[in-house]
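Every protein chain of the complex appears in place save one, which is left out.
Chains: A and B, in written order; residue numbering restarts at 1 for each.
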Amino acid sequence: MKLRRKCGLKVPEHDDLAEADLVDELSKDDLMQAHLDWAPVRLEALKRLQEAKRPWPEHWHWDWSKKADLLDLLAYRCMGVAQGGRMQGLMMLSTIAGKGRLPGQQGKAVLYIEYLESAPWNLRALAGTPQFLGVGVRLLEAAVEFSGEEGFGGRVGLHSLSQAADFYRKYMTDLGLDSSQSQGLRYFEMSAEQVRYFLEGRRP
Amino acid sequence: MKELRMSDEVFRKRAEEEDGCIVSAIGLQPLFAKQKEASQQAGESAREPVRLAFSTLISYRRRALRLTIESLAEKAKVEVDELLQIEEDTGYVPEARTVHQLANQLKLPIPQLLVLSGNAKSANAELTEAAVRFAARSRAVEKLNREQSEALNEFVKVLVEQTLEAKKK
Partner (left out) sequence: MRNELTKRTMTLNLTEAEMGVLESLSAQKDLSKTAVIRQALRLYQLLDARLSKGEKLFFEDKAKREKAELMVMI
C-alpha cells in the first residue's frame, strides 16, 4: 500500500473536512483486512434490516475476493480511502477492460472500475447517520485522475446494480442494462464533458 | 493535461449529493474468467464470512497443534492439494467425509464444522455471529500470536458448547 495523496472527507453536519489518505497499490492482504473489518458491521446492519423487514443492499452477495487475484496483473490495481486507521472505501481499476461506448469516444480506451464499495458505516441505508460523506466521490475522482495519467483523458466506465444507479447517474451516462450478462448490471460511462462537470461543478 | 481534481467547495457539494446513495460498483467477470450462474455466485458469496471462518479455523487449529499441512493431510487421509485448497480457497466446499476426518484429527465438533464448511444448513444465528467475529479478528501472519490464539480458543469454546447443548436435547 502506498500513499497517493491526502484528501478530505465530509463529516455530516460539520463544515470542516476530515483529513484522509488516498492510498494506492493495495495488495490482496489489504483488501482482505478491509473486508474483515467491514464484515461484522455488515452483519449487524443485515440483522437490523431483516428485523425492520427492509430490503438488503443488492451487492452484498458479491464475491469480491475473486477480484483480488487480479492484483497479480499489471492491468489491475486497487486504491482506497483510509481514515482513522480504517479503510473507508475501496476501488479496483482495470486499464484493459474498458472500451468507450458513448458517441464521441466509441472504441477509445476507458478506465474501467472493476469494483467500488464504501464501508458499511458510511452508507445511510445501513448505518443511520454515515460516519463520512464523499467516499464514493473521492474514489470516482481518483479514477478520473488516474485515467488522465494513463492517457485515457479522464474517461471512466463501470457497471452497477440498479440500486446504486442513482449515484452514478448524477455524473455519468446510463447506457442501460448490459445484455452481455444476466446479473442485472447497468453500464455507465463518463465522457470528457461529464468529467468537467463532475470536477468543476459547472453544467455543460 | 489540466489537473483532474475537484476543489474543496465542489467536493462538499458532491459529498452532500452522495448522501443517501448506495455506493457500489461491480465489474463484469474479469476478462476470460469462467462465467458462473448468478444464483450460484449469490449463494456462495452470501456465505463469505462463514466460509472464511472455516478456512481460518482449520489453518489456525492445525498450526496451534503444531502440524504441517503434509502431516495433517497424512493423518486425516486427505490429499495435500485439497487441504491447501480448504485453507486458502473460500469458494471450495470439501466433501462431508473430508470434513469428518479433519474434525477428528483437529478435535473439533463435527456438526458445526459441517455447517461452516457449507455441507449442512443451519439457522443458528449464534454460530454465524461467532464465525464472523472470528474471521474479523484473524490476521494472515506466520505464527499464531496471542490475539489469534485467544480468538481461536473463544471460537472453539462456542463450537464445543453448542455440541454439548445439542447432546442434552
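Rule of thumb we're sticking to: contacts are C-beta pairs under 8 Å (C-beta built on N, C-alpha and C of every residue); 3 or more make two chains touch, one makes a residue touch a chain.
Since we're looking at a predicted model, the values are computed, not measured.
Set against the missing chain, the residues A:Lys28, A:Arg86, A:Lys108 or A:Arg124 yield one that touches it, A:Lys108.
Among A:Lys2, A:Lys53 or A:Arg202, the one in contact with the hidden chain is A:Lys2.
Subunit A meets the missing chain through residues 2-5, 24-25, 72-75, 95-96, 107-109, 150-153.
The criterion applied here is as follows: only the chains that are shown with their structure count from here on.
Within the complex formed with subunit A, the subunit B residues making contact are 1, 3-6, 8-31, 33, 35, 38, 41-46, 48-49, 52, 90-91, 128-129, 132-133, 135-136, 138-140. Remark: subunit A residues 8-10, 12, 15, 17, 29, 32-33, 36-37, 39-40, 43, 57-67, 70, 89, 92, 94, 96-97, 112-118, 122-125, 130, 133-138, 141, 144-145, 147-148, 153-154, 158-161, 163-164, 166-168, 170, 178, 180-183, 185, 195, 198-201 touch subunit B in the complex.
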